[in-house]
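Everything on this sheet refers to the single structure shown next.
Excluded from the complex is one protein chain; the other protein chains are retained at their positions.
The block that comes next holds subunit A.
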Amino acid sequence: MSPKTLYDKIWDAHVVHEDTDGTCLLYIDRHLVHEVTSPQAFEGLRMAGRKVRAPEKTIAVPDHNVPTTAGRENPDNMTEDSRIQVAALDKNAKEFGIHYYPVTDVRQGIVHIVGPEQGWTLPGMTVVCGDSHTATHGAFGALAHGIGTSEVEHVLATQTLIQKKSKNMKVEITGKLLPGVTAKDIVLRIIAETGTAGGTGYVIEYCGEAIRDLSMEGRMTICNMAIEGGARAGLIAPDETTFEYVKGRPHAPKGAQWEAALNWWKTLYSDDDAHFDKVLTIEGESIEPTVTWGTSPEDALPISALVPAPEDFKGGKVDAVRRSLDYMGLTPGQKLSDIEVDTVFIGSCTNGRIEDLRAAAAVLKGKKVKDGMRAMVVPGSGLVRAQAEEEGLADIFKEAGFEWRLAGCSMCLAMNPDQLAENERCASTSNRNFEGRQGYKGRTHLVSPAMAAAAAITGKLTDVREMM
């Protein structure tokens, strides 16, 4: 048998039908659903008189535009349009009989945090969701795609997706990380090197010692941003760390099935001589705490660097950089560590898990956020929130002057009232620094949770290593 990559193996296990031109019908093991991209899909089903083919494999949770403030279970405390979308999800979940975690359920949270937390996401699965950050689930060695609304409807009706196979890319991070360097810094560095289109047409497998050393939380942070590098999906081969995380989760297999699953999962790795169409290798020791300065995730540099000039770039990027520096209100040559911020956001499906909150709290312990700073923590799920309260992290945040919110997407995309005002500048643990992403004319710097905490204390982008 010819050697296969991890991607090849998962793909092959899910092909239902292949056309002569290579178009495949791929079976979907888990379909995650949220309130913004699903209402039209359910409406389509209803109009065609169709049912959800596999309701037991379909999981819904409202997250994108739910308020993160107390009292949100009362619909009067939502904006009208959010109320309508959440009510539609309530109704669709009930009518079509799919698993559902409403805002009143402690398990509610960001769809990409809830899936793994509840054991819905397992190694070797295919996972889809009407959301580009579905790539997150690749951390388990699951093939996870973001899809459009017509495809959501297609999966609801058929439990399959029409796909052509992507190419294989390998990103290897060798050796150890330096102290103060986290998964977020790794992935920002990768995107800075590949560019936002570098992964287009590929599924990326992340490997190497520095990746193996990461916790599941860290691995999810890496795969979450695979899409920011243009890739259709990101993957990390499952290992003991993965099995340890999965074991005992509510929807993970138990007993004899656990043993059977484990046997298969242990075969899920790229064979030694498997072919990759593209390879990138980065030395772990060369990665520093990293921040973004522009309006694209590829605009990332070590915190010790200076704001670049448009002339440092080539082609169409010259104008793009000029425009983004203008938008960001930055001057070439300025030290990144001199940039003052007025808002700090810790949360999102990139960095809203327990380990992220621990990392931020470790920096904040016994300190205060700078006067006038607006700082908020939005845990990724109700369970993350509860655990953080139990561990005393919530008290550290509150004593430091952070707002302690309920779970949701919040200021990651600013569809609910959590938004930046014009020209406000935010150190954010989310994944997109696009123009207007966190609010009209808002300015976003992507950072790790520890770096966000450091910025909250000093009021500017700060090398967290100076505080350790």
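Here is the rule we go by: contacts are C-beta pairs under 8 Å (C-beta built on N, C-alpha and C of every residue); 3 or more make two chains touch, one makes a residue touch a chain; residues count from 1.
Note that contacts and distances are computed from a predicted model.
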**Name per UniProt, for the chain absent here [options: "Aspartyl/glutamyl-tRNA(Asn/Gln) amidotransferase subunit C", "3-isopropylmalate dehydratase small subunit", "Protocatechuate 3,4-dioxygenase subunit alpha" or "Phosphate transport system permease protein"]** = "3-isopropylmalate dehydratase small subunit"
**Request:** May I ask which residue of A:A70, A:V106, A:I162 or A:A421 touches the chain that does not appear here?
**Result:** A:I162
**Prompt:** In the full complex, which of A:D8, A:D29, A:D63 or A:E228 touches the chain missing from this view?
**Reply:** A:D29
**Request:** From the listed residues A:N77, A:Q257, A:S286 or A:N423, report the one that touches the chain absent from this view.
**Result:** A:Q257
**Prompt:** Can you list where subunit A touches the absent chain?
**Reply:** 16-17, 21, 23, 25, 27, 29, 36, 39-40, 43-44, 48, 50, 53, 57, 65, 81-82, 84-85, 88, 122, 124-125, 132, 146, 148-150, 153-154, 157-160, 162, 252-253, 257-258, 260-261, 264, 415, 436
